[in-house]
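Excluded from the complex is one protein chain; the other protein chains are retained at their positions.
Labels run A, B and C following the written order; every chain starts at residue 1.
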Amino acid sequence: MSNTLGEKIKVTIFGQSHSEAIGVVIDGLPSGFRPDMEEVAAFMARRAPGLSELSTSRREEDKPQIISGLVDGATCGAPVCTVINNSDVRSGDYGKLKTVPRPSHADYTAMIKYSGYNDIRGGGQFSGRLTAPLCFAGALCLQLLAECGITVGAQILEIGGVGDLPLDPVRVSPEGLYAIRSKTFPVNDDTAGEKMREEILKAKQDMDSVGGIIRCYAIGLLPGLGEPMFHGLENRLASAVFGIPGVRGVSFGAGFAAARMRGSEHNDPFEINDGKVRTKTNNHGGILGGISSGMPVVMDVAIKPTASIGIPQNTVDLNTMENTVVTIGGRHDPCIVPRAVPCVEAAVAITLLDMLI
Amino acid sequence: MSNTLGEKIKVTIFGQSHSEAIGVVIDGLPSGFRPDMEEVAAFMARRAPGLSELSTSRREEDKPQIISGLVDGATCGAPVCTVINNSDVRSGDYGKLKTVPRPSHADYTAMIKYSGYNDIRGGGQFSGRLTAPLCFAGALCLQLLAECGITVGAQILEIGGVGDLPLDPVRVSPEGLYAIRSKTFPVNDDTAGEKMREEILKAKQDMDSVGGIIRCYAIGLLPGLGEPMFHGLENRLASAVFGIPGVRGVSFGAGFAAARMRGSEHNDPFEINDGKVRTKTNNHGGILGGISSGMPVVMDVAIKPTASIGIPQNTVDLNTMENTVVTIGGRHDPCIVPRAVPCVEAAVAITLLDMLI
Amino acid sequence: MSNTLGEKIKVTIFGQSHSEAIGVVIDGLPSGFRPDMEEVAAFMARRAPGLSELSTSRREEDKPQIISGLVDGATCGAPVCTVINNSDVRSGDYGKLKTVPRPSHADYTAMIKYSGYNDIRGGGQFSGRLTAPLCFAGALCLQLLAECGITVGAQILEIGGVGDLPLDPVRVSPEGLYAIRSKTFPVNDDTAGEKMREEILKAKQDMDSVGGIIRCYAIGLLPGLGEPMFHGLENRLASAVFGIPGVRGVSFGAGFAAARMRGSEHNDPFEINDGKVRTKTNNHGGILGGISSGMPVVMDVAIKPTASIGIPQNTVDLNTMENTVVTIGGRHDPCIVPRAVPCVEAAVAITLLDMLI
Partner (left out) sequence: MSNTLGEKIKVTIFGQSHSEAIGVVIDGLPSGFRPDMEEVAAFMARRAPGLSELSTSRREEDKPQIISGLVDGATCGAPVCTVINNSDVRSGDYGKLKTVPRPSHADYTAMIKYSGYNDIRGGGQFSGRLTAPLCFAGALCLQLLAECGITVGAQILEIGGVGDLPLDPVRVSPEGLYAIRSKTFPVNDDTAGEKMREEILKAKQDMDSVGGIIRCYAIGLLPGLGEPMFHGLENRLASAVFGIPGVRGVSFGAGFAAARMRGSEHNDPFEINDGKVRTKTNNHGGILGGISSGMPVVMDVAIKPTASIGIPQNTVDLNTMENTVVTIGGRHDPCIVPRAVPCVEAAVAITLLDMLI
């Protein structure tokens, strides 16, 4: 595996769903930074399971224990290592998955790649649980970005076919992003949010699952960030976000819709606004030629429906090499989109800070 | 800028649209490899401009001159450096762009990033011309992949809203990919292709442009390739493909459509087929947990409409900081999608070979 | 800081001398590897302090606790994270060093680099204690190298001017290296070793310290390893070994003595020996053009005398910006060379395995 994200700020994630602990080493943070641990906890709580009927009933305290890198609450230049214990572990549920891979999971590919030695318990190293340390690292980076006047925030744009009202990609503000970030169910239009929740619960009743789209914004970036051709903003952000389990697509600005536009419609006219160069529209999603334009960065992230569903599914038995059926027990989210929101914010924040420093 | 793609095979691209030459250094190729230069030329011709009324009238021979790395036609272990001269250069067209940035181009962001020293002629380092050396490198990597039984090929999936018939993502074959690669206009259904060409010509007549979607396949990969969380197949492929100018989105398998599926619909059942583990459907696009599953890798790439259009556009004058209008002269493609097809194949081929070696 | 060593096997070290814990994340190990933990403990014991009158009286159990990456004793593909608690910590000793930097320590440079936020307690992130997790990682890599027929071992070549009898650089054997590795004081000639120990004790009595040279061998490498110009064996090994505190020089084969030889003396004639290509002498230290020749790799590492000495020393007070005198209390090794031996072996083993995989 290759669990390090970033070049100057290196975020290295470790652990499996049922190992003794999971955690993260963050190397390269500026010294003298005093993370607000309450804010960190609040951020991590947005990802934590067990909070509502919408998510898995596995409960984890997800309490990060910092074992290095801080002196009297301030970063000292040494890597910050944080450990999160795995407490509520029920490994019994996963025994036979080793030979009967669950569809759309990494069971089969992991078994091949690691010659059967992969940790199958709870999804092992492929578990969504590994996004907890990612969120810890992201929470620190968000605070450091805030000190530079940069705000990162995301909304659920769509779940189960129900769309939210997008924020205005030209005028989105820190306040607007914070308002959404503070909600339990981070949408712009709470009525749409209510319908999404219904879709999730319907899927849950059907022992099925639904997917969705997250739209993430980064505002306050000065123009000039990004190193094209291969280390531009899109390359770096997309690469980071695809590290989150379940992500199937990433686009910027008008994204795939741009493919159906004409140039005259897609091009964003420049204008002078308050003495600054701005664009009237933001189909370019704040990035031109891989470099930030100073307009809000707008990124869409497609999340697949949770692979773990209660409905019996066709699969194979790798021992007998015969077709069989698997019924997945255990505790699972009918929709991971809400919990993926802070994960996307975290991956974006880590990457932006890494590019800025 | 950061113009190096790859870790073990390092592809470093250099040059600007109107510099004396552009080119590429390819470091890390296995020794003893004898590139078929006719095949390389044929591959590069697919990207070359001036071939039809659909593309810019700028004509470049695009003749790659190999100045190091080969001995008697075989790689010797030293980096292969290839230079392509810039011959048909008309720099006069671009003078005033320095202060009047073209909408949706990198003119403005480059000017900020490089403090006005960026090469504005022909788009400078942001020109699509830089994909010529990318295609040279890709052509070599495609040949090496072919020796490992791996075929990479792409179809135009959509242009100007006209869709092509997708290849079967479960049964796509090398022959099927080669058949499409051999066409001047690489679609599956030539009738659809004809309609796309009409859309392009209509846009051209309107001095406008259109975008589209490319679907790229890689078949023959054994299961087990990819290093999650952050160097999995999606991270690496997406990061590479976003290096191609005009790319706005990348997705795998069902992509953004997965967001509207239920798990029961999206999950791909495993089955034993000819003694091998396969999936019945391929919504996962050949990748599970960042690792190849042995099924065809399927990736969609959204391309924006060409930014350069003949219609007058609103923009600003950076000298006077006042609003103004720009009318872009010069020679431009009304649609870059057809020429982007080999570029996507090249980026994918380089990345896969880099991950395999 | 940048605490990651390796490219495919990434070893990330964290912690400070007096943080709650120190440790290491090892990413990229092959799956299915069952480390022999007794061997690991024995290897780490060679570095551990408090074992004799020759080293600091700080006693640490140095018991590595593996919190991820193993399932039933075998690597599962996920990163191996190991934590070592800091138990015997006496932070009181170090208070005033923040403003009165100890000569030849990193106190001053760390204070500047980290704006005074650096952890001064026990040397913080610059403490030799951080080599404990390095040795843990090295112990695993040594076992994996052994499976490939590669042995790494080192002898103390010189301490306080007393020289050991070097092993024969042409005929050094695994048995020879293991014999030295099994000694408490790893020299070839125990009489020389006895004199070295006397030098160390003399220095200790004088409240002073001595340095020395370590010679490290790697045998069993096939010819062909190394990626010149900038990732050859020398580049990689030297870069790794300079990560060990106190290292002042690294050389290969005849090293600095080569500078005084003539070519006719320094060149190693090839010969056929038992059907194999060998060299009669080994001034090239097993490396030609950055690539292994199949002969034993021979590397010398110069270690400075311990910076912490009991004798009062001239220094400055950074508060008053006046000259002053510092007398260092605490517990210190009069010579770190013996404990540095496994550290050098570890850095070499990690790097070789990383290059081999």
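The definition used in the following text is that a contact is a pair of C-beta atoms (placed from the backbone, for glycine too) under 8 Å apart; a residue touches a chain by one contact, two chains touch by 3 or more.
Since this is a predicted model, take the numbers as computed values, not measurements.
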{"item": "Full-complex contact with the absent chain, from C:Ser31, C:Ser68, C:Gln155 or C:Ser293", "value": "C:Ser293"}
{"item": "Sole residue of C:Leu177, C:Ile213, C:Val297 or C:Val348 that reaches the chain not shown, by the stated touch rule", "value": "C:Ile213"}
{"item": "Residue among B:Val40, B:Val83 or B:Met196 touching the omitted chain", "value": "B:Val83"}
{"item": "Touching residue (missing chain; options C:Ala106, C:Ala154 or C:Val297)", "value": "C:Ala106"}
{"item": "Sites on chain C contacted by the missing partner chain, in the whole complex", "value": "1-5, 13, 101, 103-106, 108-110, 112-113, 125-126, 130, 158, 160-161, 203, 206, 208-213, 223-224, 226-232, 234-236, 238-240, 242-243, 245, 247-256, 258-272, 275, 277, 279-280, 283-285, 288-293, 300, 302-309, 311, 313-316, 318, 321-323"}
{"item": "Touching residues (missing chain, whole complex) on chain B", "value": "1-4, 10, 12-16, 19-23, 25, 27-28, 31-32, 66-69, 71, 74-81, 83, 110, 113-119, 121, 124-125"}
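We take it that only the chains that are shown with their structure count from here on.
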{"item": "Chain B against chain A, contact positions shared by both copies (same if over half, else different)", "value": "same"}
{"item": "Chain centre separation (chain B, chain C; CA means) in Å", "value": "46"}
{"item": "Where chain A and chain C are represented by their mean Cα positions, the distance between them in whole Å", "value": "39"}
{"item": "In chain B, residues with contacts to at least two other chains", "value": "227"}
